[in-house]
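Every protein chain except one is present and positioned as in the full complex.
Every chain is named by a letter (A and B) in the order it is written, and numbering of its residues begins at 1.
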Amino acid sequence: MNILRIAGKELKVFRDIKMLLFMLATPVLLMLILGTALSGNFHGTVKVDPIRVLYSYNSTSSAVGKQWEAFLLEAKASGIRFEEATSRTETDVVKDVQNGLYTGYARIADKGISYYGNSGSGKENGIVQGLLAALADRYRLTITETGLSASNGNYVTEASVDAVRQPGGLDYFAVAVTTMIILYSALTAGQLIETERSRHTDLRLLVSPVTKGEIFAGKIVGTLVLNAIFVAIIVLLSKYMFGANWGEHLWLVFLVLLTEIVLALSLGLGVGYCLKGNAAGSVLMIVIQAAAFVGGAYTPVDQTTGMMNFLSRYSPLHWSNDAILQIIYAGNLMAAPPAMMLNLGCSILLLALAIVLMRRREGL
Amino acid sequence: MSEPRDASELLKIGYKVALLVFTVGQSLSSETSITPWYILSVLLYLSTNLLFYMLKKESFRLLVAVLSIGIAIAMFQDHPLVILLLPAHLYELASIFVGKQGIASSLLMMIPLLLVPRQLMLLYILIAAVTLIYFSTLKLYDNKLRGQHSELERMRGDLERVHTRLQENNEFLRQAEYTLKLEERNRLSQDIHDNIGHAMTSALIQMEAAKRLIKINSDQASLLLDNAIHISKEGIESIRFDLKKMKPPTEQMGVNRMKLFIDEFSDKYPIRTAFTYEGNMDFISPIHWKIIQDNMKEAFTNMMKYAGATAVSIHVQVLPLLIKATVTDNGQGKGKIVKGLGIIGMEERAATVGGKVIVDGSRGFSVTTLIPYTP
Partner (left out) sequence: MNMLEIKQLTKKFGEYTAVDNLSLSVQEGEIFGFLGPNGAGKSTTIHMATSLLSATKGEIEIMGRNITKHSRFAKQAIGFVPQDLAIYEDMTAYENVHFFAGLYGLRGAELKRSAIEALEFVGLADRQGSYPKSFSGGMKRRLNIACAIAHRPKLIIMDEPTVGIDPQSRNYILNSVRKLNRRGSTIIYTSHYMEEVEEICSQIAIIDHGKIIAEGTKAELKAIITNQKNISITVRSTERLPMEQLKSIVGVNTVEAAEQTINISSAVEINNLNPIIQLLVASGVEIRGVEAQEPSLETVFLTLTGRTLRDE
């Protein structure tokens, strides 16, 4: 009961209209800016050595046909040769791709584009994939990728049944900015106890017949609910204002986001208890920035290589983003549990740290 | 101090022996062959372990602990069960490095998990957990015991100190009484000698003269006798007077002693002194004087050590219910005073008569002793 009372008090922030607007406007603007400014990452064309790609055109829609024609011209200008695989069976074509005669094979249909790439020629393959993705994104087509990976001379040739769609700029950043904004709530969590202390209300709370644990839990529950509501609003705003794609399993996406909120709060509390005053704030800021940068808040992780790519695996943003994108675009519901477990596991560790430190300290 | 530690070490050794017996027993009953190397290693392991508990120096202990772990790991190749011995060592290693951090030691214990073969994983975790809990419990109880031990030790010391102080005070009282008597006796004999002695002698001479003259000149003799009578009367008067003012006022003694000590002090050191007093000094009993003086001496010692003062004032004031004695210097003072033995000594001294000591360093350094009394 006392926990709810304290949690309820935390929610009173909602009455602060200015703050509310700021909290909502920031992520929405960020999505808009990043989604448009950095969308080049999703549409880029690059000059490269001649690349040969086979394609088959099976669409009956004239709109798609027009776009495809335009795309072919564009591709030619960039030095990529698209050759129509006329009157050849799909197995032959795939064989050619496997043998490295062609970089890949694209099949254009009404519902979208499927692409088989030779994983042996990774760089060229990437370019073609990027181009196709950009095309698909531009015209809201879906694209299927099937990597042909080499192992002992046997090539995997089967195409997946489900079409894997790729997110567009805004779609991607709607997810990335949301997860990033959630991470930023660690900052407020770090200040959670500090604000009570600076207002001296910690004394009042502590002299009342409420245990430290209840105060702690109440504050966490309060901010959790507060952030959850915020995130829900942001998600819905981006969905209906920008038409960002959040997929069909919104509840599951939201569950993943919720665990990320828990993680962010625990991070804030943990660091807030380890370090006092401003140090906690700056350390948190650095951690959040690094996690955001590395975890793909500004550039999609798939496009990074080397160190960045390696580091990204350790960013909570990355695993949350990944899981959400998987849920949205691949319908892969099983991507959720690992990410959620990771989030919650880290939270438990950080919370345990905070609790141990709290018990040692006099006062809150 | 050594007993609790010994007890807990014995328990630890017992635990390790049990573990060793278990692992060795397991390897004996398993099909893996017992090589001479294995026996040697077990023996070596035993000896390093014993060494660990015999050594007192931290760095050596560390070395030996690492050695034990090394031996255990060397055996690990052929006898994976040996890994079960590690948690205990790792705990000890951790406790050398980081003191009593339970989390650190438990993390350290988890490291060998990387080596542990799958079928032993659960067993290892069990042993690690048991070790952690067992050793931490031992440590807890050990620390508690040690704490109680030192507390007891401290209390004994306190008792001892209070006891000596009480005896000192009693001794002082006895001494003071004795000196008082001695001084009185001196003065009395001096007075008797000076006044009554003289009077009696001259009366005697006159009476003897009268005896000789009584037949020749009775008038002259009666004059002399009159004189003798007069002198005797005066003598008796003087005896009465001396008896009346026989007790010297204690206040004189206290104040004089203070003055004496302060003068001696200012002779020895280049520090100006000022001694003032107000109120009825009669209320200050000898035991109070002693406390005031002892505290003053202590304050002087402190001042010489830390204050860098050039002047000190001593003020004794008798209030209606309290005696207040203040020693104030003009040194640099001190914001937050950490109580040393000196101040604690003063407090204890004052506490024997229900008094308090206030030490303040905000303006110079001042020590105020407040002693309650019943007028």
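Everything that follows uses one rule, which is that contacts are C-beta pairs under 8 Å (C-beta built on N, C-alpha and C of every residue); 3 or more make two chains touch, one makes a residue touch a chain.
All values reported here derive from a predicted model rather than from experimental measurement.
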Quiz prompt | Residue in contact with the excluded chain [from A:A106, A:L205, A:L269 or A:V294] | solution = A:L205
Quiz item: Which listed residue, B:I96, B:L173, B:I287 or B:L322, touches the chain dropped from view?
Solution: B:L322
Practice problem: Check each of B:S8, B:N49 or B:T368 against the chain that is not shown and name the one that touches it. | Solution: B:T368
Self-check item: Where the unshown chain meets chain B, residue by residue
Solution: 317, 319-322, 324, 326, 328, 336-339, 356, 358-360, 362-363, 366, 368, 370
Quiz item: So that we can see where the missing chain sits, which residues of chain A does it touch?
Solution: 2, 5, 9, 12-13, 15-16, 199-201, 203-210, 362-363
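Simple rule for what comes next: only the chains that are shown with their structure count from here on.
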Quiz item: How many angstrom lie between the CA centroids of chain A and chain B, rounded to a whole number?
Solution: 68
